[in-house]
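Complex shown without one protein chain; remaining protein chains in place.
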Amino acid sequence: MFPGATAEREGADARGHESDRDGANFVVVGAPLDATTTFQPGTRFGPRRIRTFAESFDDYDRRTDQYFSDLDVTDHGDVRAWDDIEAYLEWLEGTLRDVVWDDAIPLMLGGEHTVSLAGARAAEPEVVVSLDAHLDLRDAYDGNPLSHAAVMRRILDDVDSVEELFVLGARTGSEAEWERAADDDVTVVAPEDVGDWSFADRLEGRDVYLSVDIDAADPAYAPGTGTMEPFGLEPRELRDVVRDVAPHATGFDVVEVNDRDDGQTASLAGKLVREFVFSNADGTGDA
Amino acid sequence: MFPGATAEREGADARGHESDRDGANFVVVGAPLDATTTFQPGTRFGPRRIRTFAESFDDYDRRTDQYFSDLDVTDHGDVRAWDDIEAYLEWLEGTLRDVVWDDAIPLMLGGEHTVSLAGARAAEPEVVVSLDAHLDLRDAYDGNPLSHAAVMRRILDDVDSVEELFVLGARTGSEAEWERAADDDVTVVAPEDVGDWSFADRLEGRDVYLSVDIDAADPAYAPGTGTMEPFGLEPRELRDVVRDVAPHATGFDVVEVNDRDDGQTASLAGKLVREFVFSNADGTGDA
Amino acid sequence: MFPGATAEREGADARGHESDRDGANFVVVGAPLDATTTFQPGTRFGPRRIRTFAESFDDYDRRTDQYFSDLDVTDHGDVRAWDDIEAYLEWLEGTLRDVVWDDAIPLMLGGEHTVSLAGARAAEPEVVVSLDAHLDLRDAYDGNPLSHAAVMRRILDDVDSVEELFVLGARTGSEAEWERAADDDVTVVAPEDVGDWSFADRLEGRDVYLSVDIDAADPAYAPGTGTMEPFGLEPRELRDVVRDVAPHATGFDVVEVNDRDDGQTASLAGKLVREFVFSNADGTGDA
Amino acid sequence: MFPGATAEREGADARGHESDRDGANFVVVGAPLDATTTFQPGTRFGPRRIRTFAESFDDYDRRTDQYFSDLDVTDHGDVRAWDDIEAYLEWLEGTLRDVVWDDAIPLMLGGEHTVSLAGARAAEPEVVVSLDAHLDLRDAYDGNPLSHAAVMRRILDDVDSVEELFVLGARTGSEAEWERAADDDVTVVAPEDVGDWSFADRLEGRDVYLSVDIDAADPAYAPGTGTMEPFGLEPRELRDVVRDVAPHATGFDVVEVNDRDDGQTASLAGKLVREFVFSNADGTGDA
Amino acid sequence: MFPGATAEREGADARGHESDRDGANFVVVGAPLDATTTFQPGTRFGPRRIRTFAESFDDYDRRTDQYFSDLDVTDHGDVRAWDDIEAYLEWLEGTLRDVVWDDAIPLMLGGEHTVSLAGARAAEPEVVVSLDAHLDLRDAYDGNPLSHAAVMRRILDDVDSVEELFVLGARTGSEAEWERAADDDVTVVAPEDVGDWSFADRLEGRDVYLSVDIDAADPAYAPGTGTMEPFGLEPRELRDVVRDVAPHATGFDVVEVNDRDDGQTASLAGKLVREFVFSNADGTGDA
Partner (left out) sequence: MFPGATAEREGADARGHESDRDGANFVVVGAPLDATTTFQPGTRFGPRRIRTFAESFDDYDRRTDQYFSDLDVTDHGDVRAWDDIEAYLEWLEGTLRDVVWDDAIPLMLGGEHTVSLAGARAAEPEVVVSLDAHLDLRDAYDGNPLSHAAVMRRILDDVDSVEELFVLGARTGSEAEWERAADDDVTVVAPEDVGDWSFADRLEGRDVYLSVDIDAADPAYAPGTGTMEPFGLEPRELRDVVRDVAPHATGFDVVEVNDRDDGQTASLAGKLVREFVFSNADGTGDA
């Protein structure tokens, strides 16, 4: 269970409206999919590891003067994954949609980035903000359109509500991905420019889905991920984006955390979940 | 490249009969599939790790008075995996069939156990010997009939040439698997009995495919595998079975090695590959 | 949650009789105490790690023809530890006593060996069987009578119901411990002799508490423990003792598992929990 | 032995004034206490690990044009810890007080942060500077007033000489801790502000004790610590504070280093010990 | 094989002009020497590890609009090392000289820094740029003039063509090394100043050899190296130097990568190899 959250009752894994999370503002959902990871596997252990390394954080947040345990966060547990990705995403989407219908915000813990497709389908945002070293705009990867490397393309193309995508921290992609990224509905902010980037009014009045692929961070801060890409963001840059976007967000995930490090990656991911919750609840962003 | 083997030319990964392995007696084929691993992933690193940890072995084998490098072993390299298991198995089968048609014996390095289905299809044996902690006789796992946990069932049901299966070292399975194992075409030898087990005349004059799931060994000897199962075999017991079966075998694999240990598992796997080659070439088994 | 068990409701950590484990036959209780570990710390991660590595085991047990999930095992979760050992043991004892009063058998997952004192106090057995590399019969260690190295002495001296102690696999101790072990109420079986040891009628009709310090196993099988001691037991020897004793046992624990290995230790510990449950439920032991 | 230091004679662990460190300017004292670590244990290995990873540093320091081995550093060895924290701290204080009475500066290698209480008691400073991610101003933690999480509170409240506390790099704490931190005798400098922070005349003419909790650094630089807290300091920021404070310091420690990483943490800690010694001996700070 | 490169034919390890790398612009050469590593060994695994962790990089580079696989990079494989350093360096020099004579640029993957001597001898540059935490200007180390700690001294003193050495990121050395560094033919740029450093016209029209000792980076980014030295460079600083120097370079190496981390170090090293190739091929540097 995510520290400071309340557990849903047993059986919650079976989707159903008779859940006991009445009044929850946020619902943690583990999505340990680990099927299309290209290089180093282990994202199946991401949700567990994030919960574990979040244990040492204080309940109280001084910046927003709030207690995490006061913010009505429920932990749904994990939606156990299997190897039929399409079926899994549908099932996962159902779980997340129930959260949305309960007027709560899903906090999804990946699992590979592919799970964000279920998140976006459930939240139906107008804008998606993706913190990622990669564009994830491939048409398909190894012939698989449901690959983590194609997830933002899927969201752009298949989720009707989505009008615009911001990719922050991206530093690599195929030529075709960069071409797709040049279209009007995509804005890419290079790692060097994220510190000075401001969403200004771009998110005002729009529903936003925020997805954090932990490999957006430099490998020094997040070596426990599937495809390290040097020259990345610093944690405070990730944090400040999360703070800025959270007040506008109706869905959130942090993905691509695995267990192949000393815990730095999960610690950072858990902190970003909390920053999201504090900032969304507080409603004022970083300013 | 497997130490002591000769590399095939570049491009060999693309299947074609114009290979330069003329005269090879054995062909190493890496099959780094890592798609249905249930618990700890990492079999994608199995082939690389086995080759690496085999580097410290002597070329000369005193028991059979042979040099490994004299036995015409070629290393084909890896058949790169992707996440369409069915398509991958077909492609892999093609590669292995070419080996068989060249009158050589494939030595497949897994990868998850599922790859043995390609091995059996290519070698078309009458008998399969499986060293494994698990029966792998499920009809399907998580709805997937091409799961590592169903591979022996697939081989029994779908590979026409196969008449009989021996599972040595098995110590766990579902009730349905044990029921299937009670049929006439399956013989299960418990870990406690493997030391005294003899194939007697059972393999005489028959084509055999030998598959070593490294989790047959006790976790002390092979912690780097996906699903550890205590109370397993000792390495010498595995070795003696390999020596016994090798003279009858037309195909061989060692599977389920991952990179989550200190190298013990890959070291054992590499040694068993060599024992197979020495014993097959020598033709006399352990006696 | 221990795989195959049912979770108790949230709040169960707060001791109270209104638990929902009505009808449970076995109750898993995590006791992550990690206060007096002499050498390598980490037993605080033992319960979590045992539960994790038990995930890959089959629900069905062929030897006893039973399903683990049919045997009414409830998982109480962990009784969170703090650094006042005496107070913690009392609190823990309360939790375990509730289990006993519910006519269920506690299955405690350590944590350091000290927690067995709470287990014995709650179960009030006549006989204690300890599988351990160490005698744990010190009067105190570093001046602390509540040290893991003194736990069997505490149990013998302070738990009135206890008449006799069997220590199996012990291979080291201080001179004073060996002297205490020479008394009539203690029987020590050396690792070399455990394989041939039989309890014969010694446990007949008596209430037994079975405690497994995982360092009883040779370090090859259980390197993830606080004080490795070479020349230990093989897993099948541990297993056979567990099978023999389980039908007589009213309390069980497995302790001293930490996270400083590749999972072998937790895998073995989880397996022994299951062997205990299957054998106790089956009631017939190993014969 | 700390590289470049001279060993005290055997028996030095037993406190006594007949030590052979006559003329020593600095005395390294290992304090491997590992009793109240909240999350990841292992600080007991801190002193050993710091000494080991300091082996690869050059003896010569170019900035101050000094040789470490010329600066009369003696290594007292470790003051072996046990689990009676109060008694241990008293014993440790005695060892450190001897150092102070010999007109030398103790360089304590932790061990958990609690040991700084012994350091402050022995050095009796007017000012304490703490580099730490945490405020450590709790009244008690889990009911224990001698917890690492309460050490600065203990020092403020119980060490009479102490007038003022600076906590640099702190980014988390309970609400009560932040309230205590708002008092006049405490100054907290957020991680973002440490780079521009200057002590100006604040330390002039006052005796200072400098304590470095290595978790002040961002987890990327120091993952081998008990409670990682993202968004931390960079090593050069830590270094510059050490250089600034060292000329005023009469006592120093670096704490909370464990063995759960690849050595980065111990390497950084060892470097900071040396920066302290060079800067104190040189007497001029960073300017 | 370095991802995106083409393998040389088998037998290429035996030096000879009948290689099939006709037309190659760059030739990767592994030089796994691991003989004089002072502290943590393992550079023998450097080349393998760099190749492995480069697998997850995109072929396409957006900044220069080039495909790595279009740039005619051949991978020669490793020049297997043995313990006669002098003989090994000669043999290695021969291999690298063949590359130079083929009008290609060697990309050497270390191995310890000593191998750069072979690189410089083969490339015969006028200028050497060394990114390194250390000066490596010792006359000898432990009496060995062919130590990694003396490699830049050897190059300066023994390679006739070399007129000038730039050491960027150096932060430690013996007093004698700093004195040698004060000579006119050496320029040292402290880590703090590398970000603002510009070669201006200093490299114009001169043949340059670029050597990257990965310990130039801060240990957070490169813990997998023999002698960590805190307070180092950030990856983008390393990258920008590589981009600046590459257009002038006729030889390149990245050295001192070992296997004692989670892959961050090899990932960074592989990225720098690619930045070198892209920038050299593009010819325009970072501007």
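So that you can tell them apart, the chains are marked A, B, C, D and E in the order they are listed, and the count of residues begins at 1 in each.
Rule of thumb we're sticking to: a residue touches a chain if its C-beta (ideal position, glycine included) is under 8 Å from a C-beta of that chain, and two chains touch if they have at least 3 such contacts.
Keep in mind that what you see is a predicted model, and the values were worked out from it rather than measured.
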Full-complex contact with the absent chain, from E:Asn25, E:Asn144 or E:Ser161: E:Asn144
Sole contact to the chain not displayed, among C:Gly111, C:Gly224, C:Gly251 or C:Gly270: C:Gly224
Among E:Ala5, E:Ala35, E:Ala54 or E:Val186, residue touching the chain not depicted: E:Ala35
Touching the absent chain when the full complex is considered, from C:Pro125, C:Gly173, C:Gly251 or C:Gly270: C:Gly173
Residue numbers in chain E that touch the chain omitted from display: 34-37, 41-42, 44, 82-85, 142-144, 147
Touch residues of chain C, complete complex, unshown partner: 38-40, 172-175, 178, 192, 218-221, 223-224, 226-231, 260-262
Contacts of chain B with the absent chain, listed as residue ranges: 53, 55-60, 62, 67, 218, 220-221, 235-236, 239, 261-264, 267-268, 271
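Keep this in mind: only the chains that are shown with their structure count from here on.
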Candidate from B-C, C-D or A-D with the same interface as A-B, over half of contact pairs in common: C-D
Most distant chain from chain E, judged by the mean position of its C-alpha atoms: C
Interface with more contacting C-beta pairs, comparing C-D to A-E: A-E
Between chain C and chain A, distance of the C-alpha-averaged centres to the nearest whole Å: 41
Residue list for chain E, restricted to those that touch at least two other chains: 218, 220-221, 261-262
